[in-house]
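Dropping the structure in here first, questions after.
Excluded from the complex is one protein chain; the other protein chains are retained at their positions.
When the chains are written out, they are named A, B, C, D, E, F and G in that same order, and each has its own residue count from 1.
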């Protein structure tokens, strides 16, 4: 039942063409959220303030082409995450208006619909090392496509603590800070100790030995003693961007 | 080296009473953050915008009495976390101006110094069940002591999904939402799907079988498909409050 | 919004005392499930066909007394799970109409309201050893309080495989079979291979070494090659009873 | 010793051509279950009410061809699970009467022998996302091949809770419900809270970070607070189908 | 159905007082193993060559008294494992003919029925440290109660490798060797490399850090490169004794 | 220092050509085990009674060719384990006197040197399913190459418990029994409950979900309640064979 | 065989009172390390350069009294680790010449035998928080009892990074640095990045949630990207002291 059919139902009650008991039957399983809009992707936007994005990892090439070509026709940005280069090449061959970001494994489109004024401040994205770039870039581009301003501090891990200390002024400007780190995952702790902005830690899965899979980084971030730090799933740059967007959005 | 001693050093350079090479030697290990203030607890406030709190779990009764009596003399709120009832009784016997919150295991004092205008909106604290109260109350009281406005929705787990759906209007008012849940930890996912506010998930350790220790809840929250959700350590109500305060603070 | 307030709202639309746009606003977050009934516990019964039960492990004695005395006044059975003997003694001192089942750690009451004809067949509860009794008894008594017929086969583990083989005729009579086993948890596999009834495996946490906590039993049951076997959480006798009741209930 | 040889042995006792002590020797290891039938696969059907299925993952192409061509000659359905597309292609080249279901990775044959009247109701198969289809389809086709009626609700995860709420009427019709979900695995909890039918949760292994391998989903389902939910191994769509068939079978 | 009732059934067939079809019905679930003996404990002895032992950890004091007083009346040794000192004291107060071995946590009785000639050689029990004694003594006394000859080498861990090297002659005499070790569990590897006798490794749970619970020792023993080594569960001295008895028994 | 050099040293002491203090210096680190023989592989045979075998998994083709061609020249059997088919083909091209066993991934040679009379009885090798063959065959061929008599019972898992019960007479003949099982790993428990022979459990790694990697099978075997069962590492057919050989060897 | 008996054996060879073949027999299992000294504790000192210490955790009070009173009579320091306060009180009541260090849980004696000149430099012991003191003090006192010079920097965790930066000059003086940290365990990484001295990380087990048990700290230290860092077991302050002593000892 969508907005229109609800309005009609209510009108039928108003004009007496339907009994209240019947109306109650029909309303019994009326979904709260589909009230506003028929289209799922539009509705999510209304509900959570974030555009729909496509999780590309488990989709086939035909599925991606079908979904993305439909989204390209709507007046909103298009974003597909975790699309490997092979899939991207095949999809872009059919939808040349899409852009592929290889490091971030993102497909984007409808740049003209990037919203303006989404954020009240700057989101700073920090990485500990070069192998964290793929996650950080996923976060950065997602945020830009959601209409937020992003600054980056890359390759500033704690093994050389001065690297992040020298960037303290830039950190202080962040309304919210995303920190991507693998191995011991200590950088978010240090950053959260240097600033009053909320810090989102993103564990990175690249590593070996007990660092393989990103669990050491995840647990390191979760056990941090620094105030103002919360964590998303390993490698979840997109999730960090959504959290940052929710924090940064204009009231 | 604090603010004053730095000023003196710079004056000595200015008036020629010290060589530049000597000054450079002395500045070589000059800590960035101790510039402003000698006292650690004051400095943290300046740096991160959050008052100092005492982690009570590993402190002895004499240690707590010594630290808290010192803090009571400063013009700021006093907060000690994870103080069990035995310790609290002994400490309060010596420091009767402290208040003990049994469910939250918090000791508080200097209520008159609760800052005003810390937050730009309301923090909503949600729990899935009654066993999550101890964590939620730790978050709630911490936030109030930091000067934030808090609303609560308790006992609204997903086994009866209507319980949270009926609270949707209150959820929508939250500038930031803390959701405490144990066992499968699914409530933060549902909440984050219903609102555009950033959601902080707090896994709760009370459970049995594979739910013991809170890992199922933690992993459930980290793998959530809902946008705008980040997580803190199991049972870390204080950490969730700090993250919420950082998000909610006035620019 | 409950049944009555919904009816009033619809009447207001009918008689024109409210605008449709206003009505839509008020209906926007109308919970599907609370339509029928105001009371949560009654509603659950309507929705899932199972009476409300109280999870006693995390409740205090005053909380238990308050909730259970309220439930005793309703025309339905009363059941509280995971109540240790100390709590039970204190609660029963105030509510002597309750009965305590020590092995099962259950408090029961309102026996006169046990429904009749709940189940279409017999539920057979099997255990591998004596230490599984506490879990099996929780399942058995819960089922009886829900109005189901239960038969038991206790102490029939696979180390002496003939013990379960001799009970095959009784197994064949089960409409559904609950099998509680700790350590290697192999008994549900064997039972599921002997019968066509659905088997619910319940891992038991009593054990030592790699059997401590019940994970070996849980994983053993999940990896069983026998068809017709599903599993609930470690020690979750109540959950197994609910699943059995749902399977066994009359159409 | 099969049915016939047993009859002969008993006749020999009857007509005195064998001593009782000799008979006892021969009976000493007489297998209970092979009484009825010589063929293992037929016997399983008699014993558990489910047709034999071939676990294809660890079988070679020649092994599959040999077993399946033998099964095709019997008057019962043919089903091989976990056959990847390469193997399937090779097997079907030799046994063109088989059908390959690519998403479900199933090989089926002897459709004319699908039993009728196996189930007393409808089995509803639900998935949280598109990546759960391979598991759900394995369950759906298995059930259909076992003679059960199946309905499906795909792509209804909790991040948009309205998606499952709108399907509540269909859910209510299920005699038993299979819910496949990966990542946090919260959907079975929500479904079990909405219906009185027994729910079988199937964790799905597709995911990343702490969701990799399906453990988060598994643990989330096991720790669910909703009554009437049991769980099978990760990705075990076939096992869920067997459990559903055992629940749904006509008495 | 036991030996006698089987004989009667066969006689009924012989004298024509029962139809073959009826006999087949009754034989349908006839348990193979209960043929010889009615009593479970006697039967196990016949089947596996090892006397029955009582697992005391999960038994109550009344249960232990009941079972053990019954066993004391049979002509075989009495052995109860994992009986803590409190339980033991209470049980011995009622059954003074029992002996309690505090380190091994064993209750023993009926010494006069220790079998003679059980073993073909000597079992050598080795420990790495003093905290492994409780496990080693459980194995040693169990073996002696089963009628085997035991020699011991205690406190011979690899941190001082010469301690075990000097005992090499005694090791060479063992028909089978049990090695109990905690922490890194390396001693069984070294022993298995020094001798041709089969070595049974028993991980010990006493330790701290990553050694807590005995998993490091268990995994160390399982990954040993030395030939002729197999492992039992953590702290399972009784199980090691059973395996050693099975190996050592006279043909 | 080998046998000869030790003899020379002792002679030098005898004839006075060396001082005792010098001799003591030289003897200070004299290795116990290299006394008898210079060659490592010969020495192991003397020390542990088992021929040297080559662990092929981590060796390159040239390394294998070099080692195996050297071993082929000695008067003892040649055995290389965990050699995949690619390596095997390359090695056999250069050493055509070797035989490759594809299922067992073994290279063997010098069949004429298989010792006779190694074992006092038969070793029975049992598997639960077809995917356990590769491990069972590794054990079987290793044992035969060590001079032991082997019988096999393949595909006798507990899902159809009668399959192993019918083989009970063969089981009873085993001086030692090896049981390979994956998934829940319950078969060794059942076998150990049926016989008095020592049972060696070998967990198999083939499986999915919580059965992946063989941990469920391993833990299932370790927690078995059946007496007379010990376990080797996952997939370690060779290790099981060595343990069986040590048990079975003639005194 | 000790030094003296070896000398006698060699003399017997020299004077012809023993045959070389006999001598070789007796030497066959001659332990390398017991050459020098009969007493185990003295020998360890000779072999590894570290005095014997008693691991108190698994010893009873009588055992501790017996061992320590014997050690007090030798001319070397006495050290017992992991002695809880109850045991310590009982032991000191009988051996009043011992000193108990409550935080470090150490018993010490024979202070007059602390060696001089053991170390070539200073060992710096650093902790992240107050709950790490018990581990740090175990390390500090052990080192002092072994004759090393120790300096300490306590409560300098990374949440306030300036706390360790201000101590950089003291860090630079360390020949070796021990860093104790719990929770995320990031401090050793930072310290190792600031200095060229070898750093020994000691994870501390005090924590909660994913920090419970010290695994997060352990894995954080192992995955550190800083050069010159190695790790000991969780809470192993004694082990860290031994490693530091081995590094610092004079050539």
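One rule holds for everything that comes next: contacts are C-beta pairs under 8 Å (C-beta built on N, C-alpha and C of every residue); 3 or more make two chains touch, one makes a residue touch a chain.
Since this is a predicted model, take the numbers as computed values, not measurements.
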Left-out chain, listing which of the shown chains it touches: A, B, E, F, G
Touching the absent chain when the full complex is considered, from E:49, E:185, E:198 or E:237: E:185
Selected from F:205, F:223 or F:248 as touching the chain missing from the view: F:205
Listed residues G:106, G:165 or G:210, member touching the removed chain: G:165
Among A:161, A:222 or A:246, residue touching the chain not depicted: A:161
Chain B, residues in touch with the chain not shown (by the definition above): 6-7, 10-11, 13-14, 16, 20, 23-24, 27-32, 35
On chain E, residues whose C-beta touches the chain left out of the figure: 128-129, 157-161, 165, 183-186, 189-190, 192-194, 207, 209-211, 215-227
Absent chain, residues of chain F that touch it: 1, 29, 31-34, 40, 43-44, 55, 57-59, 63, 203, 205, 213-215, 218, 233-236
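We adopt the following convention: only the chains that are shown with their structure count from here on.
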Any chain that touches chain G and chain C: A, B, E, F
Chains in simultaneous contact with chain E and chain F: C, D, G
Taking each chain's C-alpha mean as its centre, the one farthest from chain D: G
Distance from the mean Cα position of chain F to that of chain B, given in whole angstrom: 58
Length of the line joining the C-alpha centres of chain A and chain B, rounded to whole Å: 25
Two or more partner chains touched - positions in chain G: 29, 31-32, 129, 160-161, 165, 209-211, 215, 218
Interchain pairs in contact, sorted by label: A-B, A-C, A-D, A-G, B-C, B-D, B-G, C-D, C-E, C-F, D-E, D-F, E-F, E-G, F-G
